[in-house]
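Got a structure for you, questions after.
Here the complex is missing one protein chain, while the rest keep their positions.
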Amino acid sequence: MASNWRWFHQLGSPKWFFEKSAKWLPWLWALFFILLGLGLYHSLWVSPQDYQQGHSVRIMYIHVPVAALSMVGYVAMAIACTIGLVWKMKMAFAAARAIAPVGAAMTFLALFTGAVWGKPTWGTWWEWDARLTSELLLFFLYLGFIALHSSFSERNKADKAASVLALVGVINVPIIYFSVKWWNTLHQGYSLGTGGVADEFKPALFIMIAAIYVLFANLVIMRLRAEVLLREQKARWVADWAKGSEKGVKR
Amino acid sequence: MNGWANSLQEFLAMGKHGDYVWASYGMTLLVFVLLFVWFRYMLKSLRSQVQSRLQTDDQEASSAKARKLKVDKA
Partner (left out) sequence: MLLTLLKRELMIARRNWIGLAIPVFFFVMVVSLFPFAVSPDAPVLQKIAPGIIWVAALLATLLSLEQFYRTDYQDGSLEQLVIMSSPTLVASAKIIAHWILTGLPLVLISPLLGVLMQLNYGVGYDSVAEDHTVVLMLSLLLGTPTLCLIGAVGMSLTLAANRNGMLVSVLILPLYVPILIFGASTVTASLENFGYNGQLAILGALLLLAMVFAPFAAGRALKISVS
């Protein structure tokens, strides 16, 4: 029974994570590039154009994955914050801090690709469409988290305060989404790609979603490694690691 | 599987929508490359910070040792 939870305690150890993640990353990047190659081949070359939208439908293969990850990222951040607050696990706070910039980047890309997709589809860069508007507010929530976290001189306070904000935010995300949706139907807006995705677009879309998921994980792990180093710079193992890697570098 | 385009021009133009499609893919690439470079730089600069701190610590330790020896002699 106890051994079932060992991975959890190990993840809580910065040293264990730092050492293991160095081994995981090359494999994860390899996996990402395989998925990316396949995904780009399908999304740009194999998949047909849409009979209405033409080739601009290919933007969907970027837009949908990054939009999905922007929301998954926020929920993941809130879960990490809960673990940090409830079990006082420092690694969880570090993870939340690491997810924030990557999630914000995903949200920005969802907005950007949504706008660029909107131009040929709606004839305008911006439409107050329910999903784009929610993404915009999600972007503000990410920026708020990062801004609050960087406004404290004590890291302990920054972690906890930003976590409370993330939890308040995660309660609000569905409320924001549904109120914006309600408001949107009131004003008879348009929406992108409603009514499901046709079968011929599915392979490219699913491979790209998988690729972006792996990319998200990779970037978060990279950011988390930096965050762990920042937080543990006084630790003995960091000094050993810095000395060890110095030997590797020829001068 | 055969693709849809017969020539490179046709592929790049994507009907009338080439600009939009390539702008989306290009911006996505740019953002992710920037994140990658940024995080890598963070790790590297933190490592060199730790290394330089270790060096100054070593120097201080050895000079303190030297001072102590002098005091002992006196």
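For clarity, chains are labelled A and B in written order, and residue numbers in each chain start from 1.
Everything below uses one rule, namely that contacts are C-beta pairs under 8 Å (C-beta built on N, C-alpha and C of every residue); 3 or more make two chains touch, one makes a residue touch a chain.
Please read all numbers here as calculations on a predicted model, not as lab measurements.
Just so you know, the chain we are not showing touches A across the whole complex.
Of the listed residues A:Ala30, A:Ala147 or A:Ala198, the one in contact with the hidden chain in the full complex is A:Ala147. Residues of chain A that touch the chain left out of the display are 137, 140-141, 143-144, 147-148, 151-153, 157, 160-161, 164-165, 167-169, 171-172, 175-176, 179-180, 182-183, 186.
We take it that only the chains that are shown with their structure count from here on.
Interface residues of chain A, counted against chain B in their complex, comprise 44-46, 48-49, 54-56, 58-59, 62-63, 66, 101-102, 105, 108-109, 112-113, 116-117, 119-120, 215, 219, 222-223, 225-226, 229-230, 233, 238-239, 242-243, 245-246.
The touching residues of chain B, counted against chain A in their complex, run 1, 3-5, 11, 14-18, 20-21, 23-25, 27-28, 31-32, 35-36, 39-40, 42-43, 46-47, 49-51, 53-54.
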